[in-house]
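Note that one protein chain of the assembly has been removed; the remaining protein chains are unaltered in position.
Take a look at subunit A:
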């Protein structure tokens, strides 16, 4: 691959990697939130289990899962890399630094918010992904599909888990609130005719996605759906 030089190791190249993987993860969240929203049909999880069965068995989706994990790992790896470089770029800090005068706190805290999300991911993958892929879902539903919905109902009986999930969805919201528009800017997609809509879509996306996810443990715990 001669000719590309330092394309991906340069500061802008690394930012592109963050932006591309970020947009990929943003798209993934839409699929994830969409399929999980089937639980709100309140049909004892029948439609949701059909969706889960499809996601677990379709070979394109299964191949996509590897790309998803790869994208996630690259996003994390590059974020750590960039953070280390950024710390080195200012070895001696300021005695007084008024960041709130010129930028939003969450735009300055993407590393912290991302770390919280990584902790969430470990819990979340252990709760559901490991069960459905490895240890096995114990029961089947009326259609004969693995009853992932029953696993969900069981996990969200624990109030500590419910509170943790909801709180971490707040950090997801803020991470996306900056990340969505930031990815567009990094990719160079800054255009006076589209900037307004990108910003608005980003805000709505961040809020809707996190509310949809946060509603799931709340709805199950409070028996809004059964």
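We take it that a residue touches a chain if its C-beta (ideal position, glycine included) is under 8 Å from a C-beta of that chain, and two chains touch if they have at least 3 such contacts; residues count from 1.
In the analysis below, contacts and distances are computed from a predicted model.
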#### Entry: Candidate names "Glutathione S-transferase", "Succinate dehydrogenase / fumarate reductase iron-sulfur subunit", "von Willebrand factor type A domain protein" or "Sodium/proline symporter"; UniProt protein name, chain not shown
"Succinate dehydrogenase / fumarate reductase iron-sulfur subunit"
## Note on the structure
Which of A:21, A:145 or A:182 touches the missing chain? It is A:182
### Message
Give me the subunit A residues in contact with the hidden chain, please.
### Response
3-7, 10-16, 82, 85-86, 88-99, 101-104, 107-108, 110, 178, 181-182, 185-190
